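As you look at this complex, bear in mind that one protein chain is not there, while each of the others sits in place.
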Amino acid sequence: MKFNVKADLNYSTFEPAVIIVNVHAARGSQVILEENFIVTGDQHFTEVASFPDQNRLIRINTNSAGNIHCSYQAVVDNAFSVVNCENATPVGAWWLAPDVLCYLNPSRYCQSDKLFRLATHQFGKINNDFEKVLAITEWIYSNVEYLSGSTNAETSAYDTVTQQAGVCRDFAHLGIALCRALTIPARYCAVYAYQLVPQDFHACFEAFIAGRWIIFDATKLVPLNGLVRIAIGRDAADTAVANLFGNVMGNSVQVDSQVGDDGFQPYYYLSGRCEGISYA
Amino acid sequence: MKFNVKADLNYSTFEPAVIIVNVHAARGSQVILEENFIVTGDQHFTEVASFPDQNRLIRINTNSAGNIHCSYQAVVDNAFSVVNCENATPVGAWWLAPDVLCYLNPSRYCQSDKLFRLATHQFGKINNDFEKVLAITEWIYSNVEYLSGSTNAETSAYDTVTQQAGVCRDFAHLGIALCRALTIPARYCAVYAYQLVPQDFHACFEAFIAGRWIIFDATKLVPLNGLVRIAIGRDAADTAVANLFGNVMGNSVQVDSQVGDDGFQPYYYLSGRCEGISYA
Amino acid sequence: MKFNVKADLNYSTFEPAVIIVNVHAARGSQVILEENFIVTGDQHFTEVASFPDQNRLIRINTNSAGNIHCSYQAVVDNAFSVVNCENATPVGAWWLAPDVLCYLNPSRYCQSDKLFRLATHQFGKINNDFEKVLAITEWIYSNVEYLSGSTNAETSAYDTVTQQAGVCRDFAHLGIALCRALTIPARYCAVYAYQLVPQDFHACFEAFIAGRWIIFDATKLVPLNGLVRIAIGRDAADTAVANLFGNVMGNSVQVDSQVGDDGFQPYYYLSGRCEGISYA
Partner (left out) sequence: MKFNVKADLNYSTFEPAVIIVNVHAARGSQVILEENFIVTGDQHFTEVASFPDQNRLIRINTNSAGNIHCSYQAVVDNAFSVVNCENATPVGAWWLAPDVLCYLNPSRYCQSDKLFRLATHQFGKINNDFEKVLAITEWIYSNVEYLSGSTNAETSAYDTVTQQAGVCRDFAHLGIALCRALTIPARYCAVYAYQLVPQDFHACFEAFIAGRWIIFDATKLVPLNGLVRIAIGRDAADTAVANLFGNVMGNSVQVDSQVGDDGFQPYYYLSGRCEGISYA
């Protein structure tokens, strides 16, 4: 289904600096039908693709102090598929592809090595991997309060599991950490999210189930079929909207996502219905 | 120069399990002249290459309970080069290749995002990047006590910077975190190390200086030209000697590294001589 | 009921040093019927009472290098009382005595300020304070694995709540932190524990319920009526068996506790029976 997505970013630089922006719709199974990116002034910029080739980083070289405005617009067919997960028995480590294995490793914000007992105790007895991850998201949803401003850029899953408050980023980190602790590869996914109120960048996570990357969102804030993928990575450290090098200050961010086709039917997971959505 | 390296690993499994072993000499600029890997019994195993194509993981499928013995032997020409770093002015973020950029991100054991002020305060005024990283290693060497058993698998750079004790792994993590905090890409490097006493797996780190990955070792335990590379990664989470899936217990590890050519001259960095060693 | 308790401690000093030992039965409601304390050699020692006057610290001044052996023996009537807690509605902050109020504050190992949401979410709906704390101990008992060697002197309640393994000290710290997060004053209690296998120093915690300090033990390892109190404090930082100043090394500890009267009936709490045991 088609979505019109937009992002406007404003920065002030106080000296020549470099800004790496990651707001473009990712390459992969989704189809970018139209796309436009403008940087004000005569700033030099180039696109670089980051591993695993899906994230698209725009590197902006600012020659002088001043204000910089970046504007991205795209029409994207998000092209997800619905995956039957009824037989999602755990994928043994024997079968995981090399480029999936690294998503078992703990990362900056997802210290899965510290959550082994908790994860096993809480979710270890669920056999079906889809239901296991769905139970993780339900547990996070029930135990963690969505509270803007309660966390910061240093907050990790190890904090959130105990402090029980956070935003979408924290919900995703905790989901990822619990999956990895149970030997389910999991990765962070930054998205445009239709029907997110108020509009902003959103974060979910993907778990590797039955040989596919299935999307999960422990915040339950948006339908799972209205996402446009921006970036994937081990955690938020890999998928920052912007990395600033030099004396640069972010001023404002505006995001929008609108459906471009008729007949959007919001899709949420139901316990008992073993069907996952995959964007990969 | 040629080195004969060996690793013997012993495990007990109590049920069918999977062991992923990472002791093979890495692919890359070094040349593997001979190589032999044996797993006792009729265990099925395969080699998988992990990103970035250099690490070689051996995946062993154990069909039943029992003892497993893995034995690796190789003759490797470590083929490093000496890099003149006299003009190693900082590589701006504008120039970093996409596959290098990710080594600026914080990772599980290298929380560079928390060390920004300390790194800038301590090392920010050094202009030459080689001298900057050398100063980091000197600072770690002077402030952190090498003390076996003082740390564990959860210890990170954020702990070590304050608690000031650790082993090679901790020295490397702290070096990496400080580099990244200064916008110098850095990565973890697991190696066989000639003249390490007692023999064991060793860890160093590589910093991206003047367009090359230069090796550093804040422990100063071994000459920098006697290393055979096993694995690189963001930190120890990516380069574990073994990852165990299922009920498996590690019993013992034996490592050896001997020089196979005449005329080995131990090479250590000297402050004032801006020459780094690169294995990449 | 009478108990015969013993503790033998051995240290090596390498220079003149000070050792402060805390193994004497505490003053308070329990009655010390006989007592004997010996330090080998001609070491000078004195008893100092620490706040709140119940803990008894023995300060030993070692004049020279050598081995030091301390031996404590006592016969103590532990003199607890059984407190009916059926009407243990929360004691409002209005009614707490000044010397109780400080046991609401977070401490080194009991970061109650970080556990507010978790505690409220998990236990907030239980009205009776005795049942609330009993539910805390049941939760800890069910979720945390008693595992010798899994933690160290730096492990705190914030770690244990997530990592879910520990020893008596960790169980007590977590219990205390959860109580304080719920505005129930709680303190650490080091004890001799009859029927502890193997014999060692033990730790419990006391919660202030219905105007009395009631003992709780989330490990469920020993009957609650077989304890002889050694020390109370905010957490383990206040009640160390020994604090060593100078170059001193602890060698060994031996502890024993035997009942001295007939007819000991082990007493454990039962859910539904609102009766607590108080040693204060």
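Order as written gives the chain letters A, B and C; numbering starts at 1 within each chain.
The rule is simple: a contact is a pair of C-beta atoms (placed from the backbone, for glycine too) under 8 Å apart; a residue touches a chain by one contact, two chains touch by 3 or more.
Nothing here was measured: the structure is a model prediction, and the numbers come from that model.
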- Note on the structure: Given B:S148, B:T162 or B:S271, the residue that touches the chain left out of view is B:T162
- Message: Can you tell me which of C:P106, C:P185 or C:G276 touches the chain that was removed from the display?
- Response: C:P106
- Note on the structure: Among listed residues C:D170, C:E206 or C:D238, the absent chain is touched only by C:D238
- Task: May I ask which residue of C:V48, C:V82 or C:L147 touches the chain that does not appear here?
- Result: C:V48
- Spell out the interface residues on subunit C facing the chain that's missing from view. 18, 20, 48-51, 57, 59, 61, 92-94, 97-99, 101-102, 104-108, 111, 113-114, 153-154, 183, 234, 237-238, 243, 245
- Residue numbers in subunit B that touch the chain omitted from display: 114-115, 117-118, 121, 143, 145, 158, 161-165
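Rule of thumb we're sticking to: only the chains that are shown with their structure count from here on.
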- Using CA atom averages as chain centres, what separation in Å is found between subunit B and subunit C? 44
- Query: How many angstrom between the C-alpha centroids of subunit B and subunit A?
  - Reply: 30
- Query: With chain centres defined as C-alpha means, what is the inter-centre distance between subunit A and subunit C in Å?
  - Reply: 46
